[in-house]
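Note that this complex is displayed minus one protein chain, with the remaining chains in position.
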Amino acid sequence: MASAETRLQELGITLPTAPKPVAKYKPAVLIGNVLYVSGHGPAKIGDPKLQAGKLGGSLTLEQGKECAKLVGINILATVKATLGSLDKVKRLIKTLGMVNGVPDFRDHPQVINGFSEFMAQVFGDDAGVGARSAVGMGSLPNDIPVEIECIFEVG
Amino acid sequence: MASAETRLQELGITLPTAPKPVAKYKPAVLIGNVLYVSGHGPAKIGDPKLQAGKLGGSLTLEQGKECAKLVGINILATVKATLGSLDKVKRLIKTLGMVNGVPDFRDHPQVINGFSEFMAQVFGDDAGVGARSAVGMGSLPNDIPVEIECIFEVG
Partner (left out) sequence: MASAETRLQELGITLPTAPKPVAKYKPAVLIGNVLYVSGHGPAKIGDPKLQAGKLGGSLTLEQGKECAKLVGINILATVKATLGSLDKVKRLIKTLGMVNGVPDFRDHPQVINGFSEFMAQVFGDDAGVGARSAVGMGSLPNDIPVEIECIFEVG
C-alpha cells in the first residue's frame, strides 16, 4: 500500500500552510504515541460559500460534506507541521465531528463522511477509519459550518 | 463481586446485535488498554417513542433517562462484540453524554444518569462510574434524543 504522503499526491492535493491558532491553544499536542488535534475549521481554499453557514439553513448536504473535507485538509496540514510527515501516523483513533446545523437537521453522519472518506483515502480503509461521533452544535466560531477534532496514533 | 456478564444476566438484559456503523467509522477502536467507543444512539428495543424527539419538547425527563439506558445497552453490545466479553472491561474512564434538548433545557445530568446508573449496575460503583460531561446539542442524527460516546480501560 502506498504511503499517506504518496496517496495525498495521487489525490492531487497540496496541503496549505498549517492554520495558526486563533486563540490560546496549540494546534496539536503529542503525548506518548497519541496526537491530540485541536478543533479545526475548513481550509480557506475553494468555494468561499463553504466558510460559513448552517446545515439545513444556507448550506446543502453536499456543501457540508465538501466543507468537512476542507476541514480534513486543514487537519492534515497541522499533522504534517507537527510530526514532519503524514507517514508517521499509524491510525486515526477517534473523531468528534461537529456540525453547525439548524435544530431539526438530521444528516450529520453524511456531512462528516466528507472528512472520514478523505481520511480513509489518505491512510487506508483500516488505519484511516476510527471511532467517531457526528453531532449538531448550537453554534460554531465565526459561523463555520463544520468543526472537527480528532486523535491519531503515531507509529 | 459478580462479573459484568453475570450482573447483566441478573438484570435480565439480553444484549441486541451490535449496531452496524451508519457511516464511515468503526463502532470502537482499541489502542493499548484504552477502548474508544463511537457515539451511539438508543438500542431499537422497547418503546418506539424513545427513538426520536427533543428533551423539553416531545419527550419527558423520564423518557430521556430511559433512552439513555437504551444507549447504554447498545454500547455494551458494541463493547462485547469488540472485546469478546464485558468481563475484559477494567473500568469506565469517561463519558460524553449528548442530549438533544430545546434551548432552555436544564436537566442533562438527570437524563444521562439513565446511562451512568446502568453502567454502575453492570460494572460496579467504582469501576462503572467515570468522569463525565452531560450537555445539550443543537441537533442529533435522525433526531435521536440522546447520543453517548465513552472510553473504557481494558484489563
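Letters A and B mark the chains in the order given here, with residues in each chain numbered from 1 onward.
To be clear about the criterion, a residue touches a chain if its C-beta (ideal position, glycine included) is under 8 Å from a C-beta of that chain, and two chains touch if they have at least 3 such contacts.
Just so it is clear, the model here is predicted, and its values are computed rather than measured.
Visitor: If the hidden chain were put back, which of A:L8, A:L76, A:M98 or A:I112 would touch it?
Guide: Missing-chain contact among the listed residues: A:M98.
Visitor: Mind pulling the subunit B residues that touch the left-out chain?
Guide: Touching the chain left out of view, subunit B contributes residues 34, 56, 91, 93-96, 99-110, 112-113, 116-117, 120, 129-139, 151, 153.
Visitor: Touching residues of subunit A against the unshown chain: what are they?
Guide: Touching the chain left out of view, subunit A contributes residues 22-29, 31, 36-39, 54, 96, 98, 103, 136-143, 147, 149.
Rule of thumb we're sticking to: only the chains that are shown with their structure count from here on.
Visitor: When the C-alpha atoms of subunit A and subunit B are each averaged to a single point, how far apart are the two points in Å?
Guide: Their C-alpha centroids are separated by 25 Å.
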